[in-house]
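Some chains omitted; the rest stay in position.
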Amino acid sequence: MNNEQIRSVIERLETHKTDLYQKDFLLTWEQPIDNLHAVLLAADVLEGLWEANVSTRVFEGGLAVSNFRDKSTRTRFSFAGAASMLGLSAADLDETKSQVAHGETVRETANMISFLTEVIGIRDDIFLGEGHKYQAQVAAAVEQGYREGVLPQRPAVINLQCDQDHPTQSMADLLHLQKNFGSLESLRGKKIAMTWAYSPSYGKPLSVPQGIIALMTRFGMKVTLAHPQGYDLIPEIIDVAGRNAAESGGSFEHTYDMAEAFRDADVVYPKSWASYQVMEERTALLHGGQSGKLDELEKRCLADNERYRDWECTEKFMELTRSGKALYMHCLPADITGVSCAAGEVAATVFERYRPATYNEAKHKSFVIAAMILLTRFAEPGRVLDKLLDQAQPRRLLL
Amino acid sequence: MNNEQIRSVIERLETHKTDLYQKDFLLTWEQPIDNLHAVLLAADVLEGLWEANVSTRVFEGGLAVSNFRDKSTRTRFSFAGAASMLGLSAADLDETKSQVAHGETVRETANMISFLTEVIGIRDDIFLGEGHKYQAQVAAAVEQGYREGVLPQRPAVINLQCDQDHPTQSMADLLHLQKNFGSLESLRGKKIAMTWAYSPSYGKPLSVPQGIIALMTRFGMKVTLAHPQGYDLIPEIIDVAGRNAAESGGSFEHTYDMAEAFRDADVVYPKSWASYQVMEERTALLHGGQSGKLDELEKRCLADNERYRDWECTEKFMELTRSGKALYMHCLPADITGVSCAAGEVAATVFERYRPATYNEAKHKSFVIAAMILLTRFAEPGRVLDKLLDQAQPRRLLL
């Protein structure tokens, strides 16, 4: 993007009235649609500024705290990158040896790490029924700390994946779709198939498929969810997707047939997950420390998976899509047949064709996170971005 | 604070002749009183500048190395925050797999991590008789490295808790008292009760009570130390407190009666610890790798603790204090009865009443650490702070 194009995206951003300032970003379905538009537009501007070598350093110091309660590589680096481009210092909270059991302690820890902190990014996706709850507690704690005069500023809590949603992923995916089809408007009526896919592993989180069906239904897309019997998502979020579709003029279909989902799809998103019932069982066993029963559960689930080895995104399935050319999406890493496993979610030829596209999809995440920080920390994000463009301070020294 | 108020604190700072430049901050009782005044005043200014959105970035790069030989959450984030607000990059030295056994090796490691380093913060509180010694060795090593021309700059070593003292905590506590009572002068003659309190755990460090009795006696306070028989602090530090009180015109009392300590106290600081005799025994067993005997020691100590369950800071005890309204202090996290444990150091109603106050107490730590860095790294800290105020570079982008 040249400066004029960046300027015009900022102008569009300013047409959206957002209420993210001094707030958090936890679940997309709690966000008014203007906030979602604003995040996409701000992310696009930040990406443009980065590529144009314009510094986006809006802070001269301050902390960006991350708390990864589950493994992470790409989100970790996206968060670190977002912090760095805004001028914040990343600091990771390693809880491995601490006790965060009672509400009281969550409140205290949240305040103790926040005295010089602008944002707290949290990944907490292992225990069903708990991840979002924990993030909301942290958000309430820093809100209270700010109101009580303890915290000089009110850090934003950003969901880097919970048991319900994965908004930095789904918003990056939406930005990818927007760029691919030319505009958000052009997504109306486009069919996206969010389907389960076979994997030789088990226990993959539900947050991605849930995030996708809940978000894409808000933009008038025709969303089809497909999975084998017994691989259910959380029912409340299925309801959310249905309501969103009704409101936006899109549609939401639910099927147990992968081919039906792929038929005439403009976009396919085949990905493995465990059912929420399994996740509930697993959560109970993890809490009980019953590793023997956990092994049994894993065996049972893997055996279940084996019955659905044909849920693989093969060239055959791709041929069913619109003109055989649907956009293939994945949050990565994908289980690629013959590459990262003997049999997996996607055929090697399909994946390789779309590989650079999936990498670009992933790239947006850094900028989406940076946009969320900007929108939650500044009352007038459009003017902030304008000022950065005016200043034109080079990010990388210019001769 | 507005700019004029900040300016007047800087002026007061300039009235104190300090000798911290090119030195370390290890034990408060080794510091001339002017250094202590200067740290408090500089911390206050830095807190004011942060709240006024004035950048305090005195470095454009350079490292702030931390070495945590024991768990830490709040000090870790305080140190990271202080580094970030001054423009340094935090880098943590994880020794888990290295051998730091011989004096030679300490010297070498100290130099190897210091080529681009302005400050080294160390927590080493597990082994009695060793923590301070190690910190002093590191300080001597970088001093030598600087004199030999190996190090381009002489990093300051800052004690983030050792076996003897916890100066970033006690100085933050002192700043809290000063703000609470209006001035350092008004602390003269005020009674502070540093008392042991019951906890269902054992082995908590001695550095906080030792740091408090040694520091508050220097400012004319009436310090009463109370604990059950057998929960002694290091005798040499008891002596330090006595001498300090004699010199400052304050007083230092030592009792085995919690009620006596609380009676008419203006400030109470009830907190669990293990006796130095236990810590000595534990150190020997840890070195000997005798985990069986360590378990025995723990059992014995926990049984001892049980005899003093009534050493809890209840509403009843609080009623004994001046007008029943003493300031309750804690370095956090506190063991709160019915909240974080069945029975602990403090009643839930007492803690909740003072909770925001204890959070504010904790907040000062970031700024105290930043002040220590500033004073040890700059010969004229007052002029540095003046310049920051003059420049008025926003920390967070201003429109």
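So that you can tell them apart, the chains are marked A and B in the order they are listed, and the count of residues begins at 1 in each.
Methods note: a residue touches a chain if its C-beta (ideal position, glycine included) is under 8 Å from a C-beta of that chain, and two chains touch if they have at least 3 such contacts.
Keep in mind that what you see is a predicted model, and the values were worked out from it rather than measured.
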Revision key, fill the gap. One sequence, 2 chains in place; the complete complex in the file has a copy number of 3
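Simple rule for what comes next: only the chains that are shown with their structure count from here on.
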Exercise for review: Report, in whole Å, the distance between the mean C-alpha point of subunit A and the mean C-alpha point of subunit B.
Suggested key: 40
Review point. Residues of subunit B touching subunit A in their complex?
Key: 50-51, 55-57, 71, 73-74, 76-78, 80-87, 89-90, 332-333, 336, 339-340, 356, 359-360, 362-363, 366, 393-397, 399
**Study point:** List of subunit A residues in touch with subunit B within their complex
**Key:** 58-63, 65, 88-89, 91, 93, 97-98, 102, 104-105, 108-109, 111-113, 115-117, 145, 148-152, 377-378, 380, 383-384, 387-388
